[in-house]
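This is the structure I want to talk about, given as structure tokens.
All protein chains but one are shown at their positions in the complex.
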């Protein structure tokens, strides 16, 4: 249920509504907007009689939200949410690019790539310290040491850090270092991790599961918002289909649908979305043209020797080329690749 | 097998090679190119000894083609094939747009839409006279009457006609009227129809089947080329997946892969690819940005009353808006939407 | 729309209803049943006023059929249709097995396999004279010569013949020889072929398309029944998914759903359904246990040298073993593998 306040409603009126909702055993989420304040109501397992709230002063209307998601919905919040991460803005005219290697392999590797992607125009640095791997015998990431390296990357380059939290045990360590905590595709429905991430105090990048519907993706985001974290960016990264010419099938129409249904920004990861280096550039352009809110691209200084995901990583020159194409395209589309962050 | 001639090889040398191949009971497909002439060899069910050909004068090399497709492959022909249809050029810098209703419903409807899409910048008019319908009780198209209307559309607007051939019985009628014969997704592996379309004397638009791999699409095109028709344009129109927010999942990476593997042009149909009007514009932009060779878009003057596929058809104004966006984008990408054809 | 007659309705009453329907410009399909006669009404593009028919004498009720399929639906005909093919009965307690090679390769091959599958208990012989092949360069079947061989197989073994019709050109030739005409998966939505097969005078085996929904399969069967052919057996043969351990994913729940929605029998093809010899036996057992109306199994005397589909063909001994297992299982399930047909 959603309570929409009149545009001139006072803070006291909002507060009265909030108290009435909570007195009914429900939870009220006050969401101030430029045009109006809305109050999301959750916790109702059965139908609620809306009249006792509809009659309060300052209330414009009470809306039954029939979609299963509430806090993430456009009905709840008509304006697009802008999520700021270390100066990068997702959800506005800006078009931030997150770039870096699949995994942090060493300080030299991470710093080298970070300086290069920064020079090419990336705003944020990605790199996994904890890696989810299909095989228990594959390289699992450098762990804490990797986090320490990421800290140094930010100190030296000024790039904000996006890195994945694999489990509730390491989430806090990750959140301490990360400017944005990534929840991976395999964990999209790890609800315990989502709840914790909803309380971690950092923006979250939530990747779509390999066979998740858009509704399921939004419901997983709902877990984050229900815990009070509204700094959520979604990520389309390809879904699993019969097609065998790419590792996954990048589903760009999901961007359009998410932006219709939800106020949250959504970025695209053409590296996982295709799994093949030569497809990354064209699909990055397509993702910008479809109107997404930013990109996440894997870049490695020596892709053929990367410890993971080399086949889909761009080399440094390849990334520069893609950024140049994106820059040209962005201005036509009324978007801007953001300026490189100034050194700290 | 592929015989590559030296760049200065004479017509007589090429002819000698051709004769030697045919003397072996095989079929030779001479493919002149700007840089070199290649001769495709088909019809071999077992391995062939290449030395008797490799030793002929003017032969540069004999290449074993390991991919199952031969005539459609880049190895066979390094340069991109340009297919011209009533002035529209697929496979070059131009970016032709095919537009029109799913089905021809009446002369007034077809002419009205044709004038409108022409004004908005479309180069070719699409409209089905014979419609493949899931239900035997649905509107099946106007048939011959529809073809007659299409003839008048061309006469009045100068727009070339793209229309579907459903079966071998009606293929000839269709080919007589059409500037480009469409083979629909459901018929992508109707091999008898493909063979006939390969001999119909008109360019063919071959749509990818709903769950066809890229290799299968290229093998179906191979049927057309094997019959001597090289004027083939492929079409990505979405594949069937679990995703339920769109009618199909548009697979834009297929464009990249087709262009790598084959010299044939490929266009994108965002109308069937998404099945929802509000997704057509964004995905049309994405298709242009990914680098495809043109678009096919469903347009109706009154989409909500269309006899078929109304949900995915743009209205006239909607189409104008999309064309304006594409025009701006194209120039950034070094492409041109073609000028409207002059009246006949 | 469906008109249900009273159980004691006379032939004259039925005829009056039929005439009234046709006078309305609609088509009446009289379907006599053991319990009641039903009259299917098709051809209505808009809503019809049912009262003028409901008031005729002998009419029990007029049912709006909301599902898009009509003639194939259980609502139209509550009893299961039994399709008889050369003594084999599909749709009853019997459990006929169709067996034979993917393609007829020679008379010796076909006769050898036919005698062997007959000895093992198969009721019908399958073998393709016209083969749909992904590549134009693959073996396309023996054509007319293959049909002649099939004729001899029946003469010598008494086995009824199931063989595929690829196109409208060859349908008549095929229907002349075949006891049951197969429409392959790739042609499930070749509506022109379906219409012709609906008038060919022989029972039809209609295979599910590679990514067809159950509703689409039933709608394609509707094309056959709408032309007057009620001798239709459906076939589940696996659908295309991301899974890579089998060629297709056999969808056995489709059997349950088809039997609920339709009165038509449905058989299972575990050879195409799995694409791997070692999976055929277990899935054949599963198909019997799920309650399907028969099986179609590929058998070859020398699978590793088969001209097509060798990887999924059982050898003669393998087939014998599977039949022995099926025989034991069938009796537990109240089903009977039919006796071998007596020699002619």
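The letters A, B and C name the chains in turn, as written, and every chain counts its residues from 1.
The definition used in the following text is that contacts are C-beta pairs under 8 Å (C-beta built on N, C-alpha and C of every residue); 3 or more make two chains touch, one makes a residue touch a chain.
Just so it is clear, the structure is predicted and the values come from calculations on it, not from any experiment.
Checked against the hidden chain, the listed residues C:201, C:291 or C:339 yield one contact partner: C:291.
Checked against the full complex, the candidates C:252, C:267, C:296 or C:337 give a single residue touching the omitted chain, namely C:252. In the complete complex, the hidden chain is touched by one of C:214, C:234 or C:337, namely C:214. Touch with the chain omitted from the figure is made, among A:84, A:216 or A:320, by A:216.
Listed by residue number, the positions of subunit A touching the unshown chain are 42-45, 68-70, 132-137, 139, 166-169, 186-187, 189-193, 195, 210-211, 216, 219-220, 222-223, 226, 240. Listed here are the subunit B residues that touch the chain not shown: 240-242. Contact between subunit C and the absent chain runs through residues 211, 213-215, 239, 241-246, 249-257, 260, 273-274, 276, 278-279, 282-283, 285-291, 328-329, 331-333.
In this section, only the chains that are shown with their structure count from here on.
With touch defined as above, residues shared between interfaces to two or more other chains in subunit B number as follows: 211.
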